[in-house]
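One protein chain is absent from this view; the other protein chains keep their places.
Labels run A, B, C, D and E following the written order; every chain starts at residue 1.
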Amino acid sequence: MTKKVITFGEVMMRLSPPGYSKFSQATSFELVYGGGEANVAISCAYLGMKAAHVTRFPDNALGRAATQFLRQHWLSTEHVFYGGNVMGKYFLEKGAVHRPSEVIYERAGSAFSLIKPSMINWDDVLKDADWFHWTGITPAVSKGAAKCLLDAIKTANKMGITVSGDINTRGNMWNYGKTIQEVMPDLVKNCDVVITSNRGLREMFGFGQLGKSFQIAASQLMDTFPKIKKVVRKTRNTISASHHQIQGKMWNGEAYIKAEMLDVTHIVDRVGTGDAFASGLIYGLLHYVDDEKALNFATAACALKHTVPGDVNMVSLENVMDLMEGDTSGAIRR
Amino acid sequence: MTKKVITFGEVMMRLSPPGYSKFSQATSFELVYGGGEANVAISCAYLGMKAAHVTRFPDNALGRAATQFLRQHWLSTEHVFYGGNVMGKYFLEKGAVHRPSEVIYERAGSAFSLIKPSMINWDDVLKDADWFHWTGITPAVSKGAAKCLLDAIKTANKMGITVSGDINTRGNMWNYGKTIQEVMPDLVKNCDVVITSNRGLREMFGFGQLGKSFQIAASQLMDTFPKIKKVVRKTRNTISASHHQIQGKMWNGEAYIKAEMLDVTHIVDRVGTGDAFASGLIYGLLHYVDDEKALNFATAACALKHTVPGDVNMVSLENVMDLMEGDTSGAIRR
Amino acid sequence: MTKKVITFGEVMMRLSPPGYSKFSQATSFELVYGGGEANVAISCAYLGMKAAHVTRFPDNALGRAATQFLRQHWLSTEHVFYGGNVMGKYFLEKGAVHRPSEVIYERAGSAFSLIKPSMINWDDVLKDADWFHWTGITPAVSKGAAKCLLDAIKTANKMGITVSGDINTRGNMWNYGKTIQEVMPDLVKNCDVVITSNRGLREMFGFGQLGKSFQIAASQLMDTFPKIKKVVRKTRNTISASHHQIQGKMWNGEAYIKAEMLDVTHIVDRVGTGDAFASGLIYGLLHYVDDEKALNFATAACALKHTVPGDVNMVSLENVMDLMEGDTSGAIRR
Amino acid sequence: MTKKVITFGEVMMRLSPPGYSKFSQATSFELVYGGGEANVAISCAYLGMKAAHVTRFPDNALGRAATQFLRQHWLSTEHVFYGGNVMGKYFLEKGAVHRPSEVIYERAGSAFSLIKPSMINWDDVLKDADWFHWTGITPAVSKGAAKCLLDAIKTANKMGITVSGDINTRGNMWNYGKTIQEVMPDLVKNCDVVITSNRGLREMFGFGQLGKSFQIAASQLMDTFPKIKKVVRKTRNTISASHHQIQGKMWNGEAYIKAEMLDVTHIVDRVGTGDAFASGLIYGLLHYVDDEKALNFATAACALKHTVPGDVNMVSLENVMDLMEGDTSGAIRR
Amino acid sequence: MTKKVITFGEVMMRLSPPGYSKFSQATSFELVYGGGEANVAISCAYLGMKAAHVTRFPDNALGRAATQFLRQHWLSTEHVFYGGNVMGKYFLEKGAVHRPSEVIYERAGSAFSLIKPSMINWDDVLKDADWFHWTGITPAVSKGAAKCLLDAIKTANKMGITVSGDINTRGNMWNYGKTIQEVMPDLVKNCDVVITSNRGLREMFGFGQLGKSFQIAASQLMDTFPKIKKVVRKTRNTISASHHQIQGKMWNGEAYIKAEMLDVTHIVDRVGTGDAFASGLIYGLLHYVDDEKALNFATAACALKHTVPGDVNMVSLENVMDLMEGDTSGAIRR
Partner (left out) sequence: MTKKVITFGEVMMRLSPPGYSKFSQATSFELVYGGGEANVAISCAYLGMKAAHVTRFPDNALGRAATQFLRQHWLSTEHVFYGGNVMGKYFLEKGAVHRPSEVIYERAGSAFSLIKPSMINWDDVLKDADWFHWTGITPAVSKGAAKCLLDAIKTANKMGITVSGDINTRGNMWNYGKTIQEVMPDLVKNCDVVITSNRGLREMFGFGQLGKSFQIAASQLMDTFPKIKKVVRKTRNTISASHHQIQGKMWNGEAYIKAEMLDVTHIVDRVGTGDAFASGLIYGLLHYVDDEKALNFATAACALKHTVPGDVNMVSLENVMDLMEGDTSGAIRR
């Protein structure tokens, strides 16, 4: 039966000058929408799963247009709430070679940041779901968002739904009076699958050491929070803004597994590639018994996202499987 | 000698779907910048005057791009200040015939709204200026903006600079704890020229009566605030979103003057037409001794703005003079 | 409770040169999707109703993109079927003033034209519906399409769902071996509401006479098919390709009602205006007890569509109500 | 048998900001090509005639692209010559309502202006032609262009080919040392059909008087140059840049004929409308025995051009005939 | 004297989302035209040869626009025939790196597929020609197309015109009741030059063996069909969708020649590269006595096509010669 994934988080308007234009020469912005969790949901939907996203938009034509974007890309939007006046936004100037992409966020006071636990009935939302996914951005947005998220995870636990967290966060976002250390443990400890990095585990929990293996830090995490069954990272070798190398790695309590490294030599859009990895991991763990296969699937999904404009990974299951099975040729399909 | 105009107020990013597209079908936004006072300054600059605008932008690439727009359109930007994180914005969906244009503002927390009197040295800013212009939007933005504006007007008075105010305001913007009635009189009473409407005078000051002549209300205003020498309104006959008729009217204490009505039969962009009127009035009053000429000039400038995309009136002095002198043919110039 | 409308018919890719460009100068096509019945469903959805469309697309990325368009514009797409290889298409060159718009159809062999009754379970599709709408294009497409439609109407009758038909057809489409006269009566006689024209009634059924009142022909239709309760037409005064006048008229068995004529002086997109009328009529008849109100609502919806690019009427309920209540100003909403 | 028209003159690159944008806000130019005589040839080709244009382009990729434009729009380009370094150009800013379109020419030193009589073998060029058309722009370009033109007209006379001249010129172009009065008579006197205006005849030849009928001046022209059989003008009532009224008039030595006036209420592109008139006149005189029909055809062709972007009249014969026969509705053709 | 090439085959409308956009996010399509044989003809024309293409388009504005594309790109279109209702089409989604380009064909019922031998007088078409080129797509389209092609080849043989065939075909296209094996031998045996591949020779004729040298299979072909003088292949090392390596190889009965491999590191448009190879081969064999030079020319032409948007190779003779002579720098030409 088709699996169903639920995600929760802010969706922002993404505004970017066309092509490689700089902000200083833009006379128009290309408009798409994105946000880590919704990106995961949409990418799962393109792989053939059912997916729904829970969020909040302003109650105006902009908020409705954002909802329409989610619907267009196959999400169920029954649990989109409306209120407040401001869409979260980010502005993206695309870099190349040695010139970095520049992102400017405007999230303050957004409709999502004003979300409150009373607005969401998680029992209803999570009914029929197989998987719940969250990221470390959401608890950083506001106290309300963090509380909603905790409710969601606890409800998922109660209902036996698998929970994954892409737990890395951005320190400079935390300005509502709580610290990362106060908020994150309760969220992380109830996960089944955790995506993070050496630095994330060290900075958030003090696990691992600079220069030491991810496996050690991952073990410490699993020892501390025994519900966690898999700790996953994605290493990215940033040769230039136009050329990355991608490789998924996983500690599943028994083995330290590495996927085939993929060489993305001509990047089209770098944003949302981590979310594509997460969506691939969710698909993989739901459809393969072999963790290595799941990890190769996630890495392939991630690599493909670098060639798709926008935040979301609109590639097909067939595309991912071909690459996962080693066809890196991108040979034309007629 | 070339006259110099100074304006003060918020400049917003204007984001609009191309052509007549609706928000629900936009995949890009056209980007220009606008704000009532800056629109006036730029339009004055296109007429050949010197013009500078005082405002505040976020200290990032978006704020710099906004400054670059002002520079591109001939303004001096020495007195643009930087700080805060958010650009004011408005989203514009262009209507036609019976379908109204829709505007969604996002001004909360903008860099400009956080402006403080200590940031601006008005003696320095107004040095060499001939005219200072403001609008009733600015005191509605924030306490700081209102205080900066009051300082500007007082400094202009002190330096003998003519002050004009386009004083109508939007009631729903006033949410920082002061009322229109508390703030506006101090600003209005120090003006030489006031642009307003019957409704504006009635609602702000209780002058005039519904259905009664503008002349009566205008006289009351001038009696109450004797510094004011001219009270001006622009009537707009809104036949449809694509067809307006425009006519300037003025009470100068002696005569009630009406300009020739102009029939704008194929509107290209309706936004900023009031600002074009104000800029025309400033030019007219600075360059003609005859108030009727000045008013005809203002009306012609206003009518022409309806045919220019964006917020600002990029027409030439020659264009306005031709129309003011009765050439409504728009015949091709080779 | 929110009403639910179901429609059935072909959805085509619409390809048009940008702006007023001619086919002979196009280097790109703007892409939207349209089809009379889906246009009605989407327009109903924008007015706040629930709406689902039943159709068939090729089982490839183009068919999925068409589905995504329907989803984006609020339709439920559970009953979109896949198969066959060809998307129906139409090419539209937009005219102006004396130059006619030109439409070139390519529908032969489309996925929809190959639809078969066994593919659709109408009991399931129509569950919870309040209204079923069809047009005279569908029975002209293919024998299969005609048969599916007849099934739908009969099922709707059985389930007590209101049926409306916009019954005019295009004679040159009928080339699968059946005549209009063989097929249409069975479809029309089971309708509650019929939209047609003097010419339509005369040519299809021999009712009315050239130059005689619509009321007479409409009465004959209702006398012959007593299930029909309202016969509606929309008159269009085609002053030029850029200027039409629109007026709805209805015979409801008791009175011949005429809506206020609306003068669309600057047409943006003329396609889909009849479908907007139908959607307005459905909304009106479902929400007003007064037929005249319903007809004014339909006429206002139709007039507004002329200002919206694309096939579908993305205006809000508020827009239609404002116009229906006589505000023709299109004055900007801030 | 299909008639063949030959034209001779400069073809310029036309560069215009998109839509109604002003030069001061352009970040791109739309590119087409145009020139009075080539416009006539292309418009004739769209009406179904054979047409060839004689001109000279720089011998580089820009000159070849200009040739490709002529080929794309059905011209024979065997007699396009190459040499020199500069494309003639004009920049067009499109006006609306009271705002005039602005045209800036850059023709100095163009490849065409350097053309020399020895480059063209008119016997070869005009072989099989039925009609040769020229405009008063060409002799103003350069001494060489004027001489080539005179050769062409004389060769056409010798070969019995009908010659038409749209003889009005622009006084400010004449700067190669010859006057209009020295050059024009030799060109005009060998024409069969002359298109001009009251002002043209008065200024060039001193015929007619301000405020007096065109018929008088036309008679004087025909008396002076008896080869001329028809003198034609097109009156244009310029209500605004967006709305013109067009009417062809002709003195054929016997009657003063007026076409039906056509009301172009929503102008898309005003440039090249005189050339469309000329092409319609050529078609009309070649295909109708009745001068009034020919004149109505020319007026209809002219009116339709106002709705076609670019310099050339890409409408079909059917479009012109429908309008000429009184169908001003522009009703959609499916 | 300038050589003349004739080609015959379907020309399709090519519709592609802009840039790297996916079908699922397209709101417009870029429009060009292409088809293997016409691509060859146009590419030959850009190299300075005369070229004409024989095909059939629907008799409507779309068919005429397709013809105009061929004319724009230098082809003679005297032998374009009109009839039927449908343009052949293909939709192209451009891939990158590991993501394949996706092509969706819609050729069923196209005007070309309905072509009949009686429509074409090959004696007339091939008069003055030096070369006739065909591809293995054409006999797969329909029985009529295959028959027309056979007539063309036989006429060319009779007239002493060199015939080349790019004979590989797509098995899934053959659905009109004949097999590849029934149709192809008659076409191939009358060629002078054959372009194919190891797989092509093995699958079509059973020549060669998997993993064995092309030279062996090519020899078998030449032994079997002694009119064939050169058998050519182009090897493509598909490193990714963005990076290919290209190398021409030829068996001319005496030597197995290999061109310099060219490394195309940043592909702009991969479609039509085989056709560019064929056009280069035709040019080379017509202009060089040395087969190796011809092959290097073909390989260079092919490599350059990967950098040109659209189906056709608009590079100049100078571009190809520079690359063929070893200048791979692409250094800017001023």
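Keep in mind that, in the parts below, a contact is a pair of C-beta atoms (placed from the backbone, for glycine too) under 8 Å apart; a residue touches a chain by one contact, two chains touch by 3 or more.
Owing to the predicted nature of the structure, the values given are computational and were not obtained by experimental measurement.
Asks: Who touches the missing chain here, D:F8, D:Y46, D:W74 or D:F91?
Replies: D:F91
Asks: Decide which residue listed in E:A61, E:V125 or E:M314 touches the omitted chain of the complex.
Replies: If we include the chain that is not displayed, E:M314 is the one touching it.
Asks: Of D:L62, D:M119 or D:I216, which sits in contact with the chain we cannot see?
Replies: D:L62
Asks: Residues of chain E in contact with the chain that isn't shown?
Replies: 19, 32, 46, 73, 262, 264-269, 300, 303-304, 306-310, 314-315, 319, 322-323, 328-334
Asks: Across the whole complex, list the residues on chain A that are touched by the chain not included here.
Replies: 19-22, 24-25, 95-103, 105, 170, 238-243, 266, 270-271
Asks: Since one chain isn't shown, list which residues of chain B touch it in the complete complex.
Replies: Output for chain B: 68-69, 71-74.
Simple rule for what comes next: only the chains that are shown with their structure count from here on.
Asks: Which chain maximises the distance between its CA centroid and that of chain E?
Replies: Comparing chain centres, B lies farthest from chain E.
Asks: Contact counts by the stated rule: is the higher one at A-C or B-C?
Replies: When B-C is set beside A-C, the one with more contacts is B-C.
Asks: On a CA-centroid basis, which chain has its centre farthest from chain A's?
Replies: D
Asks: Between chain C and chain D, what distance separates the C-alpha centroids? Give it in angstrom.
Replies: A distance of 45 Å separates the two centres.
Asks: What is the distance in Å between the mean C-alpha positions of chain B and chain E?
Replies: Using C-alpha averages as centres, the distance is 62 Å.
Asks: At which residue positions does chain E touch at least two other chains?
Replies: 22, 24-25, 27, 68, 102
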